[in-house]
Every structure is written in C-alpha cells, then in structure tokens.
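Note that this complex is displayed minus one protein chain, with the remaining chains in position.
On to subunit A.
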Amino acid sequence: MQRIRLRYTKRGRLRFTSHRDFQRAFERALRRAEVPMAYSAGFTPHPKVSYANAAPTGTGSEAEYLEIQLAEVREVGQLRKLLDESLPDGLDITDAVEARTSSFAERLEASVWELRLDGVEPADAERAVAAFLAAEQVDVQRRTKNGLRTFDARGAVIRLEARDAAADRPGDGPCAILRLVVRHATPAVRPDDVLSGLRATADLAPPVPAAVTRLAQGLLDEESGTVTDPLAPDRDAAPAFPTTAAGPSPAGGAQVPEGSA
C-alpha cells in the first residue's frame, strides 16, 4: 500500500471552488488519470483520500494538502503530472511525495496568507496593523453553524505586516498588501477574522472584498515566525526517488515556502 501526499492550488476564478466541489473534482480526476486507488471496504467503497485543513471557499491557495492511498505502486512524479493534467486549470497539483512519516496533519501548524486590499492606502493599513499587534486581545465575531460566535483573533497571529502593492499591478488607485502568519487553533482564526479585527481596532474598512491567498502551510518556527514545507520530512526520509515539482504558473514552483516577507 503506497501513500502519496500532494500539494495543490486553488487559483484565479477556481478559488470559488468549495471543499466539497474540490473533492468531487479530485475523485473524478483520479478516475480519468486511471490512478490505481485503494478503496474503503463496505457496500459503497470510496477511494481512500484524506484532506487536510482546506482553505475557505473564495480564498485562493498555493498550499493545500491531501493524501491518497494506492493499491499499486506508482512513480510519484509521473503520477503528479497525470493528475495535474486531469484537473481543470487553476486546480493544479504542484508537489508530490511518497509518505514516509506519520502524523502529517499535525505538521500543518500554521499558514501564511496574503491579503490584497484594493482601495486601501498602504499607510492606513500599516497604522491598522500596528494597532492590531499592540492589542493583547482582539475580539471578533463570526457567524457559524451554531450562531454568532465571539472569539479572540489576536492570539493566533504570529506575524502581520503591511506593504504597498507592486507598481506593476493592474488598475490604479491605492492598494495595500498584508502578509499574515497565523497559527492553526480552535476556533480557527481565518484571514477574514483578522480583517474584522483590523476594522475593530483601527476602523480599517476595505471598499472591495479583499483578495486572499494562502501561500504556505506547515511547521511553525515560533522565533522567526516562518513556516516550513510540511512535505520536507517525507522527502528527507525517502530514498532517492526524484519528484518533479512545479506547476505552470509563477508561484507553482515554490517548493519551500517562505514564511516571511
């Protein structure tokens, strides 16, 4: 039984794919690519796929992870390529390793997010970030299945920085970029919770919805506030069985995600 861990993206318009939508699309891609999946026992067998920590619908991601179990051994790089070709553009498989370690899900300790705030002056964003970081606790509310919930959005935030968007971006008007490192906790603090926190502490109210992208997930180095590649331990443990990484789009090749700006 071979287990393979995959890193995948939700890019561009396909960031509106919900997790359920992705699951269906992925299982169809497995069939199209004729991947020899292991199936669960029982009356309606399901291919063995475990998903970890999916990004919310509407946010882009460069670093989603899942694990599949195969009934026959396959070359990992080849499998990654086949699966990537079977998925619609935007849902791209950018990395694959054979699982050689346990407790993968526990290695997803933190996420690095980028939030693009169109129409927000970078200086305003910087002021709001400073106010947010200065607070000990920032209570925010979010509607959940169990009604409106109030929780602290500050404690899980390891790093938060604001900068001006690059000059070559499309469109005009001001635009601030936030970079956020947040620890995975319960309840999960999501980028929109941090935005709620910025509104609560400093009245920061972006005129249009923020474009949010997860850049990385992995082990958190508390001191430096960086997040390291969660597939690295498998890669290090594995015998030489080279896996080709890199997807077609610019960010796809980032094998070792950086944790800080």
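Here is the rule we use: contacts are C-beta pairs under 8 Å (C-beta built on N, C-alpha and C of every residue); 3 or more make two chains touch, one makes a residue touch a chain; residues count from 1.
The criterion applied here is as follows: contacts and distances are computed from a predicted model.
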| item | value |
| --- | --- |
| Chain left out of the displayed complex - its UniProt protein name, from "ABC transporter permease subunit", "TIGR03960 family B12-binding radical SAM protein", "Phenylalanine--tRNA ligase beta subunit" or "LLM class flavin-dependent oxidoreductase" | "TIGR03960 family B12-binding radical SAM protein" |
| Per the touch definition above, residue among A:T44, A:S102 or A:T186 touching the missing chain | A:T44 |
| Residues of subunit A in contact with the chain not shown | 13-14, 16-18, 20-22, 24-25, 27-32, 34, 36, 39, 43-45, 57-58, 86, 88-90, 208-209 |
